[in-house]
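The structure appears right after this line, and notes come after that.
As you look at this complex, bear in mind that one protein chain is not there, while each of the others sits in place.
All chains are identified by letter, namely A, B and C, in their written order; residue positions are counted from 1 within each chain.
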Amino acid sequence: MINVIYFAWVRERIGLPRERIETNAATVLDLIDELSAREARYAAAFADRASLRVALDQKLSSFDAPLIDVQEVAFFPPMTGG
Amino acid sequence: MINVIYFAWVRERIGLPRERIETNAATVLDLIDELSAREARYAAAFADRASLRVALDQKLSSFDAPLIDVQEVAFFPPMTGG
Amino acid sequence: MRIVVQAAPLNLGAETNTFAANAKGAGAIVTFTGLVRDNGGTLTAMEIEHYPGMTEKAIATITTEATTRWSLTDALVIHRFGRLAANEPIMMIATAALHRTNAFAAAEFLMDYLKSRAPFWKKEISASGAKWVAAKDADETALNRW
Partner (left out) sequence: MRIVVQAAPLNLGAETNTFAANAKGAGAIVTFTGLVRDNGGTLTAMEIEHYPGMTEKAIATITTEATTRWSLTDALVIHRFGRLAANEPIMMIATAALHRTNAFAAAEFLMDYLKSRAPFWKKEISASGAKWVAAKDADETALNRW
């Protein structure tokens, strides 16, 4: 089980801010594929990979990073702080 | 007659903040030479030309600038504002 | 070093005075304040979403790096979230150093990194609807200079 969090338009497209997911995905990319195959709203949120960012346990990460020992995955658009 | 003003260590070396001077000097350089020849305190104040700046009518100027129509000449060290 | 992520309005003047009063030994203070642009009067409000937990960590990492790299005597970052009105301050930073060059460089570095590496997302609300602010390529490119 892994906590998955969504922000900004990723959250809006998926329709919820966070969920707990039962998965055997080995990497972030595997998790994205698994969720995208599950429902259209996930496929829509994850369609434009170039506009997607991921953080693993609150650290910016890459799509090919392994999920082993990860508690929290967050998906969001490029940040617009400042 | 021209108003001559001194600032910072130029003022301290010459020993007064301003004076009116009767001169026929054609340029700033001529005025410096004329004053330097007059008394040792002027010679001391004007000795290090690289550390001297001049303003004519409150505008930074060069030593070879003409004094014609100038009302106010100011001598001072490089500025240290900010 | 002080880092604050808050919903409450930001009192620039009070924060600036407190920062300056604590800056004993420094010679230079630079502050940057980001304001909600009113887009020529069309903006109704701005909503800022953030990632509690990660936000503070990301800002602390960036600020610690700036402090070390430019020998800052102190640094401050305050960033708001929630609903803001046009012309309100969104965030401010302050850097204190012995000389101005370091205070300026650190402030620009902090801003470049906060723009693209701190997990905030801005949404502009206007009469014609709501729109997420897109990240600018220029902001990502700005990181390359450091």
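Here, a contact is a pair of C-beta atoms (placed from the backbone, for glycine too) under 8 Å apart; a residue touches a chain by one contact, two chains touch by 3 or more.
Computed from a prediction, not measured in an experiment: that's the story for all the values here.
Within the entire complex, contacts from the absent chain reach the displayed chains B, C. Within the set B:Ala8, B:Ala26 or B:Ala47, the residue that contacts the chain not displayed is B:Ala8.
Seen across the whole complex, the unshown chain contacts subunit B at 5, 7-9, 55, 58-60, 74, 76-82.
Residues of subunit C in contact with the chain left out of this view: 11-14, 16-17, 20, 23-38, 40, 87, 89, 98, 100, 103-104, 107-108, 111.
Here is the rule we go by: only the chains that are shown with their structure count from here on.
Distance from the subunit A centre to the subunit C centre is 26 Å, each centre being the mean of its Cα atoms.
Subunit A and subunit B have centres, each the mean of its CA atoms, that are 72 Å apart. The set of subunit A residues touching two or more other chains is empty.
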